[in-house]
Each structure stands twice: as structure tokens, then as C-alpha cells.
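One chain of protein is taken out of this complex; the other chains stay put.
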Amino acid sequence: MILGLSIGTEYYLALSALLFTIGAGGLLVRRNPLVMFMCIELMLNAANLAFISFGKEMGDLGGQLSVLFVLVVAAAEVVIGLAIVVAVMRRRPKASVDEVSVLRG
Amino acid sequence: MEAFTFFLAAIISLAGACGVVFLKNPVHAALSLVATLFGVAIHFINLEAYFVAAVQVIVYAGAIVILFLFVIMLLGVDRAESIKTDPIIGQRQIAILAVGGILALGALIGVAFSGDVTGVPPENAQKSTYEGGTAINSDHVHSDDDVRPDQNIKDIGRALFSTRYVFALEITALLLTIGVVGAVVLTRRPKGELDPLPDDDPPSIYRDNENSSDLESTLSRDTDALDDAKADESEKDASEETEVGRE
Partner (left out) sequence: MTNLVWLIPGLPLIGFTLLLLFGRRLGEPQAGWLATATVSGSFLAATAVFFGLASKPPEERVYEITLFEWIPSGELSIGLGFLADPLSITMALFVTGVGALIHMYAIGYMHGDPKFSKFFLYLNLFVFAMLMLVLGDNLLITFLGWEGVGACSYFLISFWHEEPANATAGKKAFVTNRVGDWGFMVAMFLLFFNIGSLKYSDIFSSVIEADALTQTTATAIVAMLFIGAAGKSAQFPLYLWLPDAMAGPTPVSALIHAATMVTSGVYLLTRMNPVLAEAAGWSIDMIWIVGLFTALFAATAAIAQNDIKKVLAYSTVSQLGFMFVAVGSGLYVAAIFHMITHAFFKALLFLGAGSVIHGMHHEQDMRKYGALRKVMPITAFTFIIGWLAIAGIPPFSGFWSKDEVLLAAWNENKIAWAMLLIAAIMTAFYMSRLVFMTFFGEKKWGISEHEETKADEETEADEETDTGDGQEHEITPHESPTVMWIPLVILSGLAAVAGLLNLPFSYDTKHLEHWLEPILFGNEVHVTASGQTKWFLAIVAIVGATTGVLAAAFVYLKNRLSANKIEHSILEEAWRFDSTVSNFMGGPGRKSFEATTLFDQKIIDGAVNGVGKVTQRIGTRLRSFQTGLIRSYALGMFIGAVAVIAYFVSRMGF
């Protein structure tokens, strides 16, 4: 089927919004720390998609450059985050994020 | 053609996203994440951001997800968690409400502004990268040749090292270094035994009946492991790993 539709920016933005909401929902509902991280990555990807689509529309490379930076920072964040997860969850084979609630008032 | 790829890639990414959220096994979730990332990479290519697409695949799908899988295997959290009920009272309901709210708002904005988005390029986008600007396809702007295949990466290179972005670039390099150092420091094995985490009463909104049996047995197993562990680190490591293997 030939979809002669011209895909404007709004399609990409809608997709980005959907990805973001799914990622946010997953973050709030899942208890496994690693799965929560993956949902964070989902949200970041949605944001990257929005950046690129806007950049394409404006004819500005800034969108792509921002995505590069987001990528780098996401990588660094994952590294540190997983290091923390490892450090905290090392002793528990099956872990849920809810058990680490020592910092409570 | 563009529409076809768009919808295909959209289906792939959405399916992958739903997989991340709804699959119980974390390894499965990681693999569906890879699917999402590939879908997004296809979108990038559709949007003529070739370099970023390549980077996405290499870094995200190729490094970060691998890292996830490593940690999953290391910690042995490959067991499924039950998604039947949420121990925190009201979490699920409010989460659905909030997510629905975001979606509604987004739709509202989208509907309100359909067709009204006038993209006025910012002023530095009107200069080519040769002049320190950030226009896409600068060669094309500069001269009147057709767009060349290596255009994108050249433009990115020039723009990245222009005075606008070079500082940010160096800072991110520093950030990565700090990240590496931090990761090494955080994951060092402590000398001697760690104090066990205190198990006082859980907070009032935490229901601990659902998974309590599993939790308690887990905890007791944990303390047993602590009691058995000697000061010798290797023995402790071995006992943990054999436990994991047995499960």
C-alpha cells in the first residue's frame, strides 16, 4: 500500500508523546530496578525523537547536536545508576526497589 | 515511501515499549528495549539524521543494553516479579491516572495546534556551519551542489567544534571520565562484612502480605548467608554465586 501521506512533524511528536507516556507508566508500576532504568531510557529516546524532528523542521543542526549530548549523558547516567544498583542490591538475588526504604522519616 | 517506513518503525517502537513495560522477565524486557531502539533509529534515518542514527544503534543498543544485561546476569535478578498487585497502596491507580493525564494533555496540545506550528528557524540555523552556524546541509546552502552523502557528519563535526558547542563537548568528555571513576569507586567490594540493612517496620503505605512469604524467605536466606560468610572475600563470593546458580 502506498501511503502517499506526507509525514509532518506532528506525527513524530505524537509518537514521541506515546513513547514517553508508556515509559513513564512503566517507571511508576514496575518494581525491578533494572526494568525501571529501561523505562527511563524509553523516555529519553522519546525526547530524542522530538529533538530530531524539530531540528529537521527548523533546518537546525542543534537538534542533532542536542541528541548527541543527551546520548552521552544518558550513557553516563546508566553507568552510575547501575553501579549504585549493583552496590545496593549485591546481597539480594531477588530485589525490589521497595525494600530499599531505609531513608524514611 | 516515507509514510510506510514511518508506520513500520512506529509499530516496532511501540511494540517494544509495551514489551518493556509488560514483560515480567527482565531479560525479555531488555530485548524488547533493543527493538524500540532500532525502531527509533529508523525514525532518525527517516529524518535525515544519519550520524545520530548510527550512534544510537552503536551506543544505545550496542553498549547500554549490553550493560543492562550484564547487571541482570550479575545480580541474578532474572526471576520474574509478580505484577498482580502493587504493594504500595494506590500506586497503580494514581499512576494510570497521571499517565492518562499526560496523554490527554499532549493530545490537547496537539489538537489545538495542528497546522499552526510555524517553524521559524533560529538565527544561527541560517548560517552554514562554515560560518559557525548550525544549518543542516550547509554545503548545499553554501554552494548550490546537491546534498552529498557525507554531508551530515561533516556538518555535525564542524558545528560541534564551533565556538557554540566546543565547551559543552569538553564538559561531556569530563562527565564521562567522572562517570567511569565513580562507577569503579561505587562497586568496590568493601573490606570485612557490611552491616545488614535494618529491617524495622515498613512504611504505612506498604502492604507486605503479597510477596511477604517470598520476601521473608529471601531475607532469612540473606541473613544465613551473612552468618556463614567468613572474612575471606572469595568464599563469600563463591557462596553467593553458587546460590544464584542453584536458583
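Remarks
As written, the chain order gives the labels A and B, with residue 1 at the start of each chain.
By our rule, contacts are C-beta pairs under 8 Å (C-beta built on N, C-alpha and C of every residue); 3 or more make two chains touch, one makes a residue touch a chain.
Everything quoted here is computed from the prediction, not taken from an experiment.
Of the listed positions B:8, B:108 or B:153, the one in contact with the omitted chain in the full complex is B:108.
Interface note for the absent chain: among B:14, B:31 or B:98, the touching residue is B:98.
In the full complex, chain B touches the omitted chain through residues 88, 91, 94-95, 98, 101-102, 105, 108-109, 112, 203-206. Against the chain not displayed here, chain A makes contact via residues 24, 27-28, 31, 97-98, 100-105.
Note that in this section only the chains that are shown with their structure count from here on.
Remark: chain A residues 1-7, 9-15, 17-26, 28-35, 37-39, 41-42, 45, 48-49, 52-65, 67-69, 71-76, 78-80, 82-87, 89-96, 98-102, 104 touch chain B in the complex.
Of all residues in chain B, those touching chain A in their complex are 1-4, 6-7, 10, 13-14, 17-18, 20-21, 26, 29-30, 33, 36-37, 40, 43-44, 46-49, 51-52, 55-56, 59-60, 63-64, 67-68, 71-72, 74-77, 79, 81, 83, 86-88, 91-92, 95-96, 98-99, 102-103, 106-107, 110, 114, 117, 119-122, 124-125, 129, 134-137, 152, 155-156, 159-160, 165, 168, 172, 175-176, 178-180, 182-183, 186-187, 194, 197-198, 202-203, 206, 211, 214-215, 218, 222, 225-226, 240, 243-244, 247.
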